[in-house]
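With one protein chain removed, the remaining protein chains of the complex are shown where they sit.
Showing subunit A:
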Amino acid sequence: MESKSYQRFPKVKIREMKDDYLKFELKETDASMANALRRVMIAEVPTVAIDLVEIEVNSSVLNDEFIAHRLGLIPLTSDRAMSMRFSRDCDACDGDGQCEFCSVEFHLRAKCHSDQTLDVTSKELISSDHTVVPVDFSDSTGYESTEQKGIIIVKLRRGQELRLRAIARKGIGKDHAKWSPAATVTFMYEPDIRINEELMDTLTLEEKRSWVESSPTKVFDIDPNTHQVVVVDPEAYTYDDEVIKKAEAMGKPGLVDITAKEDSFIFTVESTGAIKASQLLLNAIEVLKQKLDAVRLSDDTVEADDQFGELGAHLRGG
């Protein structure tokens, strides 16, 4: 087998980074890689979420399952999740005890004593582990932060009570959406926009303006001084072909040429708050590596080599 190397060295350039938001470029790789990253971020990066609820008292208007479901969907800070065990793999316990390796216990006690409706929020969930707590959405920048209350679980009126014990476990988004750390992960191909200046010059200003406005997003603009069409924001282009269609309708096909760069992607990652967006990316790469390791190190890889042919060598980092 020829030992030609297919190894690539993708580059990541971070454009914008906040706790729950990340925008970066991924270059010098192909769509399969980009999509794998997206899929892993959504479905396979582990987090911690409430999975088992033991209800002691529930006299609220919502039924037990409804409350349990709502509790499950509350994002919990899961920085520790990567190092935790899945409760099914945990050998220190049988999966539902207060085992520090695989589960975190929560308690919630709320009773309404006043005539005003009491909002039971995620703030009232008391965790046994200070590293795993409901995500705090209060804006650290300040304004109105005192009023932040967390996620409402249920509303109680006078005399109603909710008392429960909940166990959070590690899991992945593939099993249930509540374990997905990503609110949105998307990528787009970086567009390559080339305006045919010669042809463009044949247009009147009026025509240029209507052509520029044919794009629903602001990709092009007209230079106020030179009256030339310039590309303002190529990434705003959504591949909707509106401008190309417009050019054809104007009788000027080839006015603009837009192609997608096959090896350059712009990622947008939004996190639920369970883990930081940047950490989400790192974890995703880690998970992806583990998955590849699993393929590479498994016993039948050598046999699979014959099936995969060149790909087998590629997988083993040849």
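Heads up, the rule we're going with is that a residue touches a chain if its C-beta (ideal position, glycine included) is under 8 Å from a C-beta of that chain, and two chains touch if they have at least 3 such contacts; residues count from 1.
The working rule: contacts and distances are computed from a predicted model.
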Which of "N-terminal E2 ubiquitin-conjugating enzyme", "MOSC domain-containing protein", "VPS33A core subunit of CORVET and HOPS complexes" or "DNA-directed RNA polymerase subunit beta" matches, in UniProt, the chain that is not displayed: "DNA-directed RNA polymerase subunit beta"
Touching residue (missing chain; options A:52, A:188 or A:244): A:188
Selected from A:14, A:31, A:232 or A:249 as touching the chain missing from the view: A:31
Sole contact to the chain not displayed, among A:42, A:212, A:229 or A:284: A:42
Which of A:79, A:242, A:263 or A:286 contacts the chain that the document leaves out: A:242
Touch criterion as defined above, residue of A:174, A:227 or A:296 at the omitted chain: A:174
Missing-chain contacts mapped onto subunit A: 31-32, 34-36, 38-39, 42-43, 55, 58, 61, 63-66, 69, 73, 173-174, 176-178, 180, 184-189, 216-218, 236, 238-242, 260, 268, 270
